[in-house]
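Here it is, the structure, as structure tokens.
One chain of protein is taken out of this complex; the other chains stay put.
Think of it as A and B in the order they're written, each chain with its own count starting at 1.
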Amino acid sequence: MKLTWFLEHPALRRAVMLSFILAFGAFLILPLVTLLLWAFADRWFFPNLVPQVWGFRWWGWILENTDITKAARWSFLIAPTVTLLSAVICLPAAYAFARFEFPFKRFLYVALLASNAFPKLGLYIAIAALFFQFRLIGTFWGVVLVQLINTLVTMTWIPAAGFSSVPRELEEAARDLGASPLRVFFTVTLPIAMPGVIVAMILVFLGSLDEAQATLLIGAPNIITMPVQMYTLVGNYPEPVGAIFSILLTVPSLILLVLARKFLVSGYLAAGFK
Amino acid sequence: MKRLLPVFALAALGLSATILAQSPIKLSFYSSGDVNVKNLWEQNLLPMYQKKNPNVQFDLIFSQSGTGNQATLDRMAAAKKAGQASGIDLLEGPVLEAGEAGLLVAVKSKDIARLSRVEANVLARAKGFGVPYRGSSVVLAYNSSKVSKPPKTLEALLEWIQKNPGQFTYNTPDTGGSGNAFVTRVLKLGLESKDATTFETGYEPALINQWDKGFDTLRKLSPNLYNGGQYSKNNAETIQLLAKGAINMGPVWSDQGLSALKQGILPENIKLMQINPPFSGGSSYLGVAADSPNKLEALKFLNWVLGEEAQAVIVDKMNGYPGVKITAMPADVRKKFGTIAKSFSFGFSSKFGADMNRLWYEKIAGTPQPQR
Partner (left out) sequence: MSQTASSSPSPAARKLGRLVHSWREPVLGLLLVLPPIIVLILLVLYPALEALRFSLGFVPADNPAYASGLDLVNSNSGSLEVFKKLFASSFFSSNLALTLRVSFVSVLLLVLVSYPLALFARFGRGKLAGVARVLYLLPMFVPVVIATYALITFFGDNGWLEAILGTVGIPYHSVIRQEAGIVLGHVWVGVPFAVLMLSSGLDGISNESLEAARDQGANAWVVFWRILLPLNVVPLLIVMTFSFIGVFGSYTVPYMLGPSAPQMLGVSMALNFGAFRQPQQAVAMAVVSFVFCAFAGALYVWSTTRGRKS
């Protein structure tokens, strides 16, 4: 109780809050700033605070490196495929969970969590062993399938919450006006539930772009995506290489952050988990 | 969602199109190692070969630091079991294991004329399942401005580490050959000479207790390593630590060390030398898959790699030892490697190697260090 006396003084409370936010901001941002500095450093020796020589020496090297363009191609081929396949598989289920009554509903809903509860690496190892038999190791579809696992919960739960937030009265009104069930779904239900679907798709897309463990285990050495490439860049090349690659790899995500900010802060994400 | 489906179909189409667009002969080539090996193929040898043989294309699948080796073998084995083609034509790396599993063809001089340029015992090491196209060994790199009298023997090296805490380290043995060679060398301290060959070519789990002496030595060493017991994360990091001056001595690959010196990544005061008995090294082998539909073309490539042109590139660009007999190389090559060339011992067999990795983590890295 006495420890929190400052909370009663608005000025002090603000000061405490401000320093907390600043410290937290520094913790989050400064590592990224370090990367940014490295990306434009031709030479930077400790303990200088900023690079001794600035420049773009490594940018050309990165952009000409065929490995990196190849990795980018795989990443941007796999991420949309995983997102769309996951949407095709999960969205109808999300709708059913939100709208229909059927046996074992709650059980099946929670059962999807099993894909999260099994420790990821152990699961990937088990899947790798299985994929050897089905000759899916090192293939595009092998990677897509293994990445699909991580999307089940996101792509079902979040849109399900979105679908169930659609007032049934609206749907019924449309039905009463003679619209077919499919038409009602596409003109009434889906538009209202869309933010949840979009959030789920963004998260799945980002998750796929970010995925390294499973892709490394299932895809390597044939399918190397950008984050997997990053593993080899780190430690094998000078810092600027990793830093520049990091920036290239983060840009698409940051564009999505700006586009999706509205949806993400509005609680659609959290809705699915309850 | 409906609107997006065509995109999906297009993506799938694009994928199959790349598979269909095949040239006359495409050799799928699985190789592994550090970046310098990759560059050797990608920037030098393969383009050279393609210029002369425009009908041949390579699909180089490279796995970093051999992490994919076991997976590649398992894959070939799974394909064989299923009676299907593995899709692999050329294999660089674990040819002995692959060959013994019946996954590679044996190389013979009737297919590869230049096999005679190779030393017979080096060829025998892989039981004839691949050609040794280059060699390298692990050597000791040291900072000559800080270390005036570098240790010349293993004993002297171990003593030096103890007397100069914080100035030596090696990488974890699973992440690269240089640290692996150091661990191997120390473990060999306790081996009985009659079992030495078994350790290098066979597998007999009951013999593992002969490593105890070596592990004891390594354990005593660890508090005196860099940062009170920190290991570098791969071959390249040991070189970086040397370059930064964070350590003054460490095991490095001869080819990587020489290249780093040439490129100025390592300053000139870093010298390379071999100790006695020498660290392990060896030849890298190139084999042809038994189920390859392009065996003839692949064998032709193997023959070319043993030729003067290709061997000169290996020596010049990569600073590797030639795969062929050193006497078959010009005098300046013989001079270049001076004392370090070809004096190396052999590492453990791959199964013993796997056990060594495991036990190293359990007994060395996994043993709590006194906090600084």
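Just so we're on the same page, a residue touches a chain if its C-beta (ideal position, glycine included) is under 8 Å from a C-beta of that chain, and two chains touch if they have at least 3 such contacts.
What you see is a predicted model; the values in this text were computed from it and never measured.
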{"item": "Chains in view that touch the one left out, judged over the entire complex", "value": "A, B"}
{"item": "Option touching the unshown chain, where A:Ile68, A:Ala98, A:Val143 or A:Ala193 are the choices", "value": "A:Ala98"}
{"item": "Contact footprint on chain A, counting only the chain that is left out", "value": "1, 4, 7-8, 13, 17-18, 20-21, 24-25, 27-35, 37-38, 46-49, 88-90, 92-93, 95-98, 100-103, 105-106, 108-123, 125-130, 132-133, 145-146, 148-149, 152, 155-157, 160-161, 164-165, 168-169, 171-172, 175, 206, 209-210, 212-213, 217, 226-227, 230-231, 234, 239, 242-243, 246, 249-250, 253-254, 256-257, 261, 264-265, 267, 269-274"}
{"item": "Chain B residues touching the omitted chain (full complex)", "value": "67, 70-71, 73-74, 77-78, 81, 172, 174, 205, 227, 230-231, 244, 246, 351, 354-355, 357-358, 361-362, 365-366, 368"}
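Rule of thumb we're sticking to: only the chains that are shown with their structure count from here on.
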{"item": "Interfacial residue positions of chain A with respect to chain B in the complex", "value": "66, 77, 80-81, 84-85, 87-88, 91, 128, 132-133, 135, 137-138, 140, 220-222, 231-232, 235-237"}
{"item": "Touching residues (chain side chain B, partner chain A) in the complex", "value": "1, 4-5, 7-8, 11-12, 14-15, 30, 32, 34-35, 42, 61-64, 67-68, 71-72, 74-75, 78-79, 82, 84, 233-234, 236-237"}
